[in-house]
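Before anything else, here's the structure in question.
For this view, one protein chain was removed and the others were kept in their places.
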């Protein structure tokens, strides 16, 4: 407890309070929950707080945090992206099939994956905004299409192999004395966090929230809502592709890669106090939501909770946390710094 | 693919006259005609008794789930726990009946009670705790999954052979399960059209605030819709038990929650609530079942089926959306825009589309 080298652990409550004060929304719950879960883990297994274990945790949690960031952009703009799970799976399978173990193909294939991610995001975004199909349906359709198409292409199970270079991003890192290995995933994660925070503070971020908060008002004030939203879908797909690189790198190829990640990512974002329907919540809180979900899974493991009962506990905690946050939000605005509603609506 | 083609050619000619339900049935007709031609080329007959029976059988299970899902979607909610409720219901039904024909009524009663209670819990969490329906029902699904995985180590219970008839016997060419499903659908249509609560569902889905201001107890309506949805899923679970001869937890892996939402939306019900109806949902279910039958006869690769289903669903909804927005454009002064911001009910200016055949004007219900 006293060493606390990991960023999300630093100063627990103070950081949470500070972040909540900075970013507002119904997000205080998630920071409190995160701190509590980490505290329990620390009590159950003090060894977990040692640097190598924390680094392993980061390596495993990074993909979900990145997915949550992508999902945040879409949700705050008033939409939903169910296709990210099958996109992660598709990207890993594409990478394995095209790289086929050849080191020299790593970079070109990664570029191709980026392009594929952009195309998927564009299709999602344009169908949703221009054809006015609800994003739940658009991305549900995209999920089916990706799931089927990728298996149609590979005949049902992934073929080929990833190169060592490809796997470095999710598996490797810089060897060091204290932490054993400073994972590349950590660097990628920090870069994504900084980029996301900067983006949300840029004019684009503000229009994104405005579009989600009140579409018409945003349109009247000159925002091209469809462009802003399409860009959010592209961001989500690109980040899902990045998450695919990390997951594929972390664990290699199996047929089940990515299954169900969309619901975990949405859960993470909502747990972070971001409101489905758009306009409220911060990207930092969404990331905290993702860390909380991962920490919860870790806690289950540390407590040796029977595997079968875990979903039930997870369900109760999700509902309770969101209900608690909803209570915070529906309270009249009190001068408390950590529960100011509509702080970030930006309009 | 076939739906796209038919509806697109049909749309421009008849746009002004057709309500969305008629359009869905036209799409179904299109699917049948194109399917029959494709199957005919292969030297088979899509409209043969065997193939019709097959299509109806495939439709009945999803029919029950989608019927329930329609109620919640009309209220601008949704239910992601239906697959788990089905699995739980099949197990409760089969274990309660325990192979004894005399215990059938008890089994049914227990399933309806338990499923209804789950729906009640969903409704209460959504209305009182103000938790988003997506999260509520996702979480409820996880809770039930945890219970199922812990409590049942595999298929359990035994359904008496009399009850298996629910899943296997036919009245002429119509499977008993499909007949019951059709009766339930008719009851659903009447419920939405003739009862006050049914009427109110459109109002609540159209705009929660307007509905509340006009004196509707919106929370009650929302809770009832969730209870009905869960009970419908419970009946689907009983059908599962009848067909399996036992209860099975693994049903929850079959993706019925998303399938049922797709069927409802394919049937022309607006995902943001307030417009649509059960009749359209039936057509949506029949389209998906007919596609399944056609794909099977044509020996379509199972993965290609997924691709086609994804495309069909998006295309159909895009066409409905286009019709809706076209009409809306001509009357823009009188109504709000149905965008993402509407979901929180901040936009009180959007009554349901009264031009749609099955929907009803909001705000009238209070006095009926």
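Read from first to last, the chains carry the letters A and B; within each, the first residue is number 1.
To be clear about the criterion, a residue touches a chain if its C-beta (ideal position, glycine included) is under 8 Å from a C-beta of that chain, and two chains touch if they have at least 3 such contacts.
Just so we're on the same page, contacts and distances are computed from a predicted model.
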Protein name (UniProt record) of the chain left out of view, among "Succinate dehydrogenase/fumarate reductase, flavoprotein subunit", "Cytochrome c oxidase subunit 2", "Nitrogenase iron-molybdenum cofactor biosynthesis protein NifN" or "Monosaccharide ABC transporter substrate-binding protein (CUT2 family)": "Monosaccharide ABC transporter substrate-binding protein (CUT2 family)"
Candidates B:35, B:68, B:141 or B:157 - the one touching the absent chain: B:157
Which residue of A:98, A:131 or A:251 touches the chain not shown here: A:251
Selected residue (touches chain absent from view) among B:34, B:120 or B:258: B:120
Hidden partner interface residues of chain B, rising order: 49-51, 53-54, 57-58, 61, 88, 91-92, 94-96, 98-99, 110, 113-114, 117-118, 120-121, 124-125, 128-129, 143, 147, 149, 151-158, 164, 167-168, 240, 243-246, 248-251, 253-254, 292-293, 296, 299, 302, 305
Positions on chain A contacted by the hidden chain, ascending: 45, 47-48, 52-53, 56, 60, 63, 154-161, 171, 180-181, 247, 250-257, 259, 297-298, 301-302, 304, 307-308, 323, 327
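What we mean here is this: only the chains that are shown with their structure count from here on.
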Chain B - residues contacting chain A, complex: 125, 129-132, 134-136, 138-147, 149-150, 258, 261-262, 265, 271-272, 301, 303-311, 313-314, 317-318, 321-322, 324-325, 336-337, 339-341, 343-344, 346-347
Chain B-facing residues of chain A, complex: 77-79, 127, 131-138, 140-145, 147-149, 151-152, 156, 211-216, 225, 263, 266-267, 270, 275-279, 306-316, 318-319, 322-323, 326-327, 330
